[in-house]
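A single protein chain has been omitted from the complex, and every remaining protein chain is retained in its original position.
In this document, chain identifiers A, B, C and D correspond to the written order of the chains, with residue numbering beginning at 1 in each.
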Amino acid sequence: MLASLVHTLPQLVPADGEWISFDVVSLGQNFWSATFDGLTFGAIYALVALGYTLVYGVLNLINFAHSEVFIVGCYGVIFTLTALGFGPSAPNLDIWSIVLNLLLAMLVGMAASALTAFLLERLAYRPLRKKNAPRLVFLITAIGASFVIQYLFYLWRTPNPEPAVIMFKPTPIFDVFGTIIDSQQLVIVIAAVIMMIVVDQFIRRSRTGRGIRAVAQDPDTATLMGVNKERIIVTTFVIGGILAGAAALFYVMKIPSGVQYNGGFVLGIKAFAAAVLGGIGNVRGALLGGLLLGLIGNYGQILLGNSQWTDVVAFVVLVLVLLVRPEGILGTSLARSKA
Amino acid sequence: MKNFFSNLSDKWNSLPRPQQWAFLAIIVVLAFLLPVINPPFITTEPGTNFAITCAQMAVYALVAVGLNIVVGYAGLLDLGYVAFFAVGSYVAAMLTSPDSPFLKIPFLWTVPVAMAVTMFFGVILGVPTLRLRGDYLAIVTLGFGEIIRVLATIIPAMRGQVGFQDVGRPPGVAEDGSPLFANSNGLPWYWLTLVVIIIVLLLVGNLERSRVGRSWIAIREDEDAAEIMGVPVFKYKVWAFALGAAVGGLAGALFAGQIGFVNNQKFDVATSVLFLAAVVLGGAGNKVGAIIGGAVVAYIPLRFTEIAPYKYLIFGLALVLLMIFRTHGLLAARQRLLAYGRAAYARLRKKPVDGPVPTELGGTENKGATA
Amino acid sequence: MSTDSVDEAALAEQGVDLEVAEKAAPDRDYKVQVGDPLIQVQNLTVKFGGLTALDNVSFDIKRGEILGLIGPNGAGKTTCFNAMTGVYKPSSGKVLLEGGSIGGMRRHKITQIGLARTFQNIRLFREMTALENVVVGLDARHRTSVLGALVRSPRHIREEKSSIERGIALLEFVGIADHGETLAKNLPYGYQRRLEIARALATDPKVLCLDEPAAGFNPAEKEELMALIRTIRDDGYTVLLIEHDMKLVMGVTDRIVVLEFGKKIADGLPHEIREDPAVIAAYLGVPEDDIA
Amino acid sequence: MTLLELKNVNVFYGRIQAIRDMSFSVEEGEIVSLIGANGAGKTTTMRTISGLLNPGSGSITFQGEEITKVKAHSRVIRGISQAPEGRGIFPGMTVMENLDMGAFGRSDKSGLAADLERVFDLFPRLKERQKQFGGTMSGGEQQMLAIGRALMSSPKLLLLDEPSMGLAPQFIRQIFNIITEINKQGTTILLVEQNANQALARAHRAFVLETGEITQSGTGKELLANPAIKEAYLGVA
Partner (left out) sequence: SSGGSSSAGGGSGVNIPAITSVDVPKDAVLPKGDGKATCPSTTTIAFGGAETGANAQLGINIYNGVQLAVNQHNEANPGCQVQFKKFDTEGDPNKATGPVTQMVSDQNILGVVGLAFSGESKATGTIFDDKGLVHITPSATNPELTTKGWKTFFRGLGNDAVQGPAAAKFLTDKLQAKKIYVVQDDSDYGIGLGTSTSGALTGGVLAGTEKVTTGQKDFSAVISKIMNAKADAVFYAGYYAEGAPFDQQLVSKGFTGTFVGPDGVKDDQFIKAAGDASSIAYFTCPCIPGELIPSFQSEYKKLTNAEPGTYSIEGYDAATVLLAGIDAGKQNRADLLSWVKSYDKDGLSKHYKWDDKGELQAPTVYGYKVENGKIVPIGAIGK
């Protein structure tokens, strides 16, 4: 019996060697484009990851519904752009009207996401906090809320993806080693990084930021210092929402037809992984984790020749990093980040 | 509702043992008869066959009991538990399905094999990762779950979405000559799973009321303090993982047999998360609660298939509302961690502090001579 | 073991409550000799970044004594404890228990070979009852395997039964038996402290380390605690005590070690320490009557 | 003038009643001590006054205004500050940041530098360790930090829950001197202490709490002289 088991084992490895074949040539050919695309996605992950990190820092809660906060922002962006007359073909607008329209869409996306985050906090989490619910209960509520939001959109928008909305045709900007970096990639990465820096400075320097950190460490004592805990918590959710709304615009730019009722889930998980990779609760960690995860996934996919590998590679790297640095790359949490 | 449940557990605990057993017997009999009675409002028909619903509820309940060991007792947040369920399913499928190149063994033999293999996976996953704290463990387990699913997709021998058909079944034929454990015959599967649940419950109960259960809870409460009090923290974490995994594998094997088909679609993060919801919904740390939670999570979507588009909306709302109104789960009664705790507490309650020590436990003989 | 070999009358004279002592620690040798060093702390140094919290400290704890460890705030007392119980890794130096080094040993092993402690900030298992908390401590000496627990092996049954006997006895010993069924988190502060002591005792330690056990007690309660600590010693345990309350320290310890800025500045009998000018300067700082 | 007044306050933890029908008042400029055994309800009283716990019934007034329903953080802004039992240090903030947090709810920033100076004078150790994380300070150092932080809010009413806990003898006396000093500078103080001798000696008035009820009250001197109290709380020397 054992012998025949052993005999059949090699069947796990396919004959044509597809199991693991490193397509190094392909990686070489596609290296730079993989890098730039990876960075763009990484920037989007990072913005969403911040929402996880901030809420985690303050409430010690994995806000599983954050992926829905993000997807609502995407709907906001799509609806605005459609209303502004954007459609499946890139419009012929001058740069300023494009920028204006994009800003408007971003504002709406941010508002939609922030409002969702706010409502989520008010309707789902606050009642639990009042009752001193254990942490896991928040997690499950988040999951329930996630279902509710998804299926509201499912019922309203059907299970199909929203029609594509194309904002502008990316124009080549740089040529790096034969690979073209286009305006879209540039806009996304730069804008995301700027936003992250602003948030980072806000948490470190502002009074509210100090309040956030205090609540993160000891909510009761923070209250005794005059910190309005409830307001801090809401603020945190809203900041996370605003960033998710920004991410929504970039996501729609990148994948104009990717908005679907359940479209946030996978991205949400990646963003959460990014947050952990960088060190959950750490603002800079989210940026680093997001960019890294974007890059690793893209390289892995090209190297191993199957998009399935994206996740495997990403998670294997995550596990390896955590084994070496159990608290993520930048370890210290929001609570501990120095001023 | 709140009072109803908390009174219930109070009342329950105040009942004498024989009465508790009698009640339990009634409940068990009712549970066995559930699909036969097929109660009108409760039934999931005509959308889905109720016996099959029951069988699936039972599998989920079993899963929840297993996950409860990991999450409820040891406090290890495992978001990839579905991986063990998957491994169990695949073991059963690959050792019985004609689509598999492996040698074939009778279905019932795959059950212990599945448990052994998943236990092995539990240890493999646990040893490197269980030193991580809290939510870092959560993401690593989530990743593990994804990796198992993706491997099932890309390793050709695992047959991806194509899957394995005609997974084996326990022996036995019905009167009309068809197999007793046909995929469409939920009843025997339900009963089998129920029997398994009862056995697992008894065993888990034994663990709970032993140094093992106490160690788990101590780890959950304060890992450092537990270690300093002499609890081999790492060892018991790995045990929790391995035992939880084994139950998950067991459930997976039964599930594979009942469905008769295994492919990679079921084993995603969303399912993992549902399992977790089952545990928390029931009341983390409470094994009876886990059973109810598992059953509820499996039941709600099947109950509302007639209004198909709304079923997950209802499910989500139910989760949120249940958590808000039953914050500590449906059955929040805490676990009892002492094998002879009832007698001990009774003794503490009755006895004036300085009185002589009664020897009703028979643990030590009365020495009589005190200075 | 049987009680025949013990001179009961003599023990009773010493104030040993035999019944409790036997139940709480049936394997203990009651007739302990104060004398040979049980724990030797040798040149222990602990550094945190640039700060040397413990600087080349050496002292012995002798079998059967109550050793006081005192010193101003931040002197390194808790750090010394943590280094002894494996929470911190010392930068250099070592700790010997009965001649064997415990350096590098896993924390639960250290407990199992006989070093138990309480925490300066209470760390009970909050969702467990008082009795269960104590039984977790008792489990350190138990040997039921997971398999044994699963099938309720005879050893499991035996150990469970003795756990309850000993657990109740320990709760009685520290005086909170009638709160045995209360969840630890719901116990008043003082009872939580007692429970911590009971739980530590449950591991049947050779040395019991108490970190400020009287913090938050009023003087009357402190006196009860002093009595309790004496009883513990009389039951055959060795005790290491960190405490700021001089009355308690002077009243209960057999010997005192004084730390300041991570260094040992004195080591002697209570009355010697009380008059030691270095200690007065560094720590006591005030005339006696002002403290009481 | 009456600064703080509790009327028939009852506080519950779930089904457990921790405070029974408690009424007392604190006059402006006083030091009032609460003493009682472990579990008597002292901390519960403090947390109810600072707003971390909501009374099941009864009312609390501060400066003549009803504050029973006012949120804890707003009470801080009105001038009630608490150094909590167990210290409540922010472990991940530095000593300096912890002190800054003390002034979080403070509206007048004018005296801030002077107050910081005063805290550093009282506890030079804090000045030395400005950059150390609160969580790594020793027990006693944390206690100093907690008191220092409470002082940073320059409150009207300062609630101190066992300020001497964990302090070395030389600091204990200093702490009580500081308390008297702060009081002389105009801050009203409600003090919970196990060190009943000192607490009673320094207090203008004091209450004895037993299982959630006030059983005795009087001036500090009176209670100090009361033999029953001596036996129960001061220990027979």
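By definition in this document, a contact is a pair of C-beta atoms (placed from the backbone, for glycine too) under 8 Å apart; a residue touches a chain by one contact, two chains touch by 3 or more.
Note that the structure is predicted; figures quoted are calculated from it, not measured.
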Shown chains touched by the chain that is not drawn here: A, B
From A:123, A:164, A:193 or A:316, residue that would touch the chain that is not displayed: A:164
Residue among A:57, A:144, A:226 or A:263 that touches the chain left out of view: A:263
Residue of A:30, A:228 or A:282 touching the missing chain in the full complex: A:30
Those residues of chain A which, in the complete complex, touch the missing chain: 26, 29-30, 33-34, 37, 41, 87-90, 154, 158-166, 169-170, 254-258, 260, 262-263, 266-267, 298, 301-302, 305-308, 310
Residues belonging to chain B that touch the chain removed from view: 44-49, 51-53, 56, 153, 160-163, 165-166, 178, 182-186, 258-261, 263-266, 302, 305, 308-309, 311-312
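By definition in this document, only the chains that are shown with their structure count from here on.
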Interface with more contacting C-beta pairs, comparing A-D to A-B: A-B
Centre-to-centre distance between chain D and chain B (centres being mean Cα positions), rounded to whole Å: 49
Centre-of-Cα separation between chain B and chain A, whole angstrom: 33
Centre-of-Cα separation between chain C and chain A, whole angstrom: 50
Sequence positions of chain B contacting 2 or more other chains: none
Of all residues in chain D, the ones touching two or more other chains: none
Arrangement of touching chains [line / ring / star / complete / other]: ring
In contact (per the touch rule at the top): chain pairs: A-B, A-D, B-C, C-D
Chain C partner contacts - residues on chain B that touch it in the complex: 203, 206-207, 209-215, 217-218, 220-222, 224-233, 239, 243, 334, 337-341, 343-345, 347-349, 351, 353, 357, 361-364, 367, 369-371
Chain D residues within the chain C interface of the complex: 13, 16, 35, 37-39, 43, 85-86, 125, 136-141, 143-144, 162, 165-173, 194-197, 231-237
Chain D to chain A touching residues, read off their complex: 50-52, 71-74, 76-77, 81-82, 84, 88-94, 97, 100-102, 104-106, 133, 149, 153
